[in-house]
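Taking it in order: structure first as structure tokens, then the write-up.
Here the complex is missing one protein chain, while the rest keep their positions.
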Amino acid sequence: MTPTTERTGLWLIGAGGSVAATVACGLAALRAGVAGSTGLVTARPELEDVGLADVADLVTGGHDVTTVSLAKRAEELAAAGVVPHDLPRLVAHDLDEASTRIRPGYVVGAENQRDAVERLADDLREFASREGLSRVVVVNVSSTEALVVPHPGHADVEALESAWDAGESPLPASSVYAAAAFRAGCAFVDFTPSAGARLPALEEMAAHAGLPWGGSDGKTGETLLKSVLAPMFAMRALDVRSWAGTNLLGGGDGATLASPDARQSKIESKAAGLEALLGHPVEGPLHIDHVADLGDWKTAWDHITFAGFLGTRMTLQFTWQGCDSALAAPLVIDLARLLDLALRRGESGPVAALGFFFKDPAGLDEHALAPQHDLLVRWARGEVAADAAGGASSR
Amino acid sequence: MTPTTERTGLWLIGAGGSVAATVACGLAALRAGVAGSTGLVTARPELEDVGLADVADLVTGGHDVTTVSLAKRAEELAAAGVVPHDLPRLVAHDLDEASTRIRPGYVVGAENQRDAVERLADDLREFASREGLSRVVVVNVSSTEALVVPHPGHADVEALESAWDAGESPLPASSVYAAAAFRAGCAFVDFTPSAGARLPALEEMAAHAGLPWGGSDGKTGETLLKSVLAPMFAMRALDVRSWAGTNLLGGGDGATLASPDARQSKIESKAAGLEALLGHPVEGPLHIDHVADLGDWKTAWDHITFAGFLGTRMTLQFTWQGCDSALAAPLVIDLARLLDLALRRGESGPVAALGFFFKDPAGLDEHALAPQHDLLVRWARGEVAADAAGGASSR
Amino acid sequence: MTPTTERTGLWLIGAGGSVAATVACGLAALRAGVAGSTGLVTARPELEDVGLADVADLVTGGHDVTTVSLAKRAEELAAAGVVPHDLPRLVAHDLDEASTRIRPGYVVGAENQRDAVERLADDLREFASREGLSRVVVVNVSSTEALVVPHPGHADVEALESAWDAGESPLPASSVYAAAAFRAGCAFVDFTPSAGARLPALEEMAAHAGLPWGGSDGKTGETLLKSVLAPMFAMRALDVRSWAGTNLLGGGDGATLASPDARQSKIESKAAGLEALLGHPVEGPLHIDHVADLGDWKTAWDHITFAGFLGTRMTLQFTWQGCDSALAAPLVIDLARLLDLALRRGESGPVAALGFFFKDPAGLDEHALAPQHDLLVRWARGEVAADAAGGASSR
Partner (left out) sequence: MTPTTERTGLWLIGAGGSVAATVACGLAALRAGVAGSTGLVTARPELEDVGLADVADLVTGGHDVTTVSLAKRAEELAAAGVVPHDLPRLVAHDLDEASTRIRPGYVVGAENQRDAVERLADDLREFASREGLSRVVVVNVSSTEALVVPHPGHADVEALESAWDAGESPLPASSVYAAAAFRAGCAFVDFTPSAGARLPALEEMAAHAGLPWGGSDGKTGETLLKSVLAPMFAMRALDVRSWAGTNLLGGGDGATLASPDARQSKIESKAAGLEALLGHPVEGPLHIDHVADLGDWKTAWDHITFAGFLGTRMTLQFTWQGCDSALAAPLVIDLARLLDLALRRGESGPVAALGFFFKDPAGLDEHALAPQHDLLVRWARGEVAADAAGGASSR
């Protein structure tokens, strides 16, 4: 199977944010031949021959609740050192074009929710038709939502339709976008810890439509490290006694997390895996704090105490200083290429093999990075079935 | 296959050092039921049913160049917090008995080298016979030697015998112990970066005798972390640009490394894997320093710069504060149990599956911890042949 | 002026805790000549000739709400590495004697508050008389209290007496101890962030009695570092933009701080100085977390961003791994010697010169360590008057 000349759409929810602007800059730079493939997992040799869509054949579009000039956003990213100094100027034309493909987003309460789903789905259909796209993958890179408030309308499609009949707005915004994606025949993946497709009604919608989806919450820093360090302790039979983490974030994501509700959503997503990785609960505070001065950067400090032979206490600390947009953007492109593959293969439901990318992997109980990577590669090569994670289920 | 009532000897080169004394304390504590299996890889569930010798059936002995009271050594370890406050008193009887099983070691130049091999081999035979042991595993935990000086006698057994005929002493001490082990029908494993069995003449000796061996240089700190962090960067297509490391060591090992020759030996062993893990060379100083005040503890600080998408620079730092003896001792016990298994299975040559334990794995090109762990488990379960590392060869 | 053969009492509130037990061990060790003066500020050359009481002439006693065996507590400290392995055995006799000088403490609500003050004051008078002490210094090293709830009875002595007349218990425990100290003619110093003498009614009581006092909240880790690092940034005109701090504490203090009320008290005390040191407010979260596995140890990680010339952003991080008891105990002895000097000199009110020791210095607006040290030395030498901090006032 070789890449075709077909084109695939990458539709971003939060199309004017830092991650989306970095995706746009990056795709333009790759097309222009002025950037390499660093950070792109799908450019690694082990995924080279599995027939993924060519990066040059991805077309971006998206929804955002504010008006966006990607060119202006890119200038800010360059001033902050997120993208190279002179890149925005080089790709200004592409960014201006991409800006024209952004449509007004959805705000809970501002319009009838059922109508909103149709409006957003229409945007997706129009995008596919106008651009001549074979398939479209929708990726949510908007701000983290508050923990979802349970509602009877989440239970199944029928209950959801009843709630809508009653004029209610039972879904959080992320799930509204997921619903629109499934209505329009698109794959959906949530790069945030928001609910997205992970409500029973939404899962049912995807299943009915026979569409693949993935999530949640891209693993780009502290959790990425946990997914290799915790297995290291386990493989060496070292007894992790405490694991404390402090995350300092600037920028948009940090500001969102200044809201205790959104923070709680993020913390639950982050904490999910550690106990699974270690096989036992472990004490330790986990903080996420907004430090505006950090801008697009984030710093995570983790402090781990562990006991060795005869109980001797030892310590590991790490400090991760990362640029969130630079870490997330290539993974968003990876996810578009991999879900495009899933669409072509006609897979349906949560794609467990994408768990490699996520803090809270849908359809997968495995949180260790190395086996997640093995699964991803074998799935991409067609060596395991889509539901191979066996017994695993989205929570 | 279930554990038998047979007993296995664990013969330690450097039997009076911190690691050996911690092994002795630990085995006594395990027999007395006052210690758990933390740090013992062979106590992990995945290695439970492979028929390893029971820890209680291991009998220690060893060589050392100085007179040793393990009880006194254990008191020092307790004062330093390496073993629990009150353990030495509880196991004093066992330690006194273990001290009686220590024999005078070998010092290069102090006796005829061929005679020394025979004397040391006799010690091993006498140990096995007196204690009624079915098999003996020799583990080198003595101080790090200087890089070996090439000598024609290293080429093969015949050349070695010629050198000995001429009254020469071509082997470093670690290889003299390895030769004695192979003469006496024992397995040999080098927990240090010394030459040990890794000279062609010694490999030939092991092959003729049909004996298994392993090494080199136990992976207990910085390199252990490298073996999970470097693959993490690689799996995520992040471009590691520099990797600087500073290792501060107190105690005996630190003092030995104050000698530039021994330090060079250690540094070469440590550096070996990083390029292999990343797939390309990477700049960065690597220091090993003696800081007497740290006693039995060591601290490693690593500073890693890496580029993400579009070249954005990011940083990871970690600080590892470990107690070397507490980290090494359980692995020495693991190696005794695993080489005992190899002896029972009649395996010969370098046991590639033990690469999981080493900075510079004999017979294995893989340096990443997760696949090393998989190989270890599958080998222990008899799912792969001893030479399964396929094409791999000791350097 | 030379030390006399008079003896001075050091009365500890929280006499059975880790700090108090370390004080007792240390005084005994100093008397026995098996310990040096490390950590004792009053043993520094610049305070040698100011006529302080000899350490050997200090006699300890104290209040505690639980029954205490200092010998047993010392054993636990030795097992945890806080005091040397074999010290408890060497000084067991002294510790047993010191245990007999501990009296039942005060619990809010368990007895009439006015009666309690009298009972505690009687304990102090009896201690002084029985031991033949010239002066007594009371030091609060008990657990951190919740932030004090305002009460009309705090306003002045008259209002306090009225509240007591009405059978009320307006004072937090720390202030009850301070009242008892002043009733019994003793100096009082609060090593915790509790209210202690820092209520107007208590200040008035001290003034009427003509007694010196000091506080609050011993500076033993993160804040100590802030008191030299923040002035460094200021002296170099570097613009500190954020200062985030995470404090991980085990042991008793950590457990107390698991209570949000006590934590708030501690956080307010810690945060007080930074703005004063930098001359402007600075963003940054400040966390205090309980991590039981740390035992008597605490770890502080601070992350500071600052701007240099033309706005370039830079970063400083530090990790402090300290043993709270080992840091606090010598300062408690220092405070006893220095307040003994103030008593002899007939000083009254808050001793501003003791601000060197505290996060929240009573009577002093200066938070930088170097000028605090200068003030301390000049005061001890009699070069500045007791009220020399000029215009400074306890909050």
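Quick notes
By letter and in written order, the chains are A, B and C; residue numbering begins at 1 in each of them.
Please note the rule applied: contacts are C-beta pairs under 8 Å (C-beta built on N, C-alpha and C of every residue); 3 or more make two chains touch, one makes a residue touch a chain.
Since we're looking at a predicted model, the values are computed, not measured.
Only one residue in the set B:210, B:285 or B:382 touches the chain that does not appear here, and it is B:285. For the options A:56, A:79 or A:385, the residue in contact with the chain missing from this view is A:79. Considering the full assembly, C:236 is the residue among C:89, C:130, C:208 or C:236 that touches the omitted chain. The omitted chain makes contact with just one of the residues B:211, B:238, B:294 or B:362: B:294. Note on the undisplayed chain: of the listed residues C:51, C:84 or C:104, the one touching it is C:84.
Listed for chain A, the residues touching the missing chain in the whole complex are 78-79, 81, 84-86, 319. One chain is missing from the display, and on chain C it is touched by residues 22, 25-26, 29, 35-41, 43-44, 81-84, 87, 224-225, 227-229, 231-232, 235-239, 307-312, 314-323, 326-327, 329-330, 356, 368-371, 373.
For chain B, the residues in touch with the chain missing from this view are 241-242, 244, 246, 248, 283-285, 287, 289, 291-294, 299, 301, 303, 305, 313, 315, 317, 319, 321.
Operating definition for what follows: only the chains that are shown with their structure count from here on.
Centre-to-centre separation of chain A and chain C, using mean CA positions: 50 Å. In this assembly, the C-alpha centroid of chain B lies 50 Å from the C-alpha centroid of chain C. Taken residue by residue, chain B touches two or more other chains at 81, 84, 319, whereas all remaining positions touch fewer.
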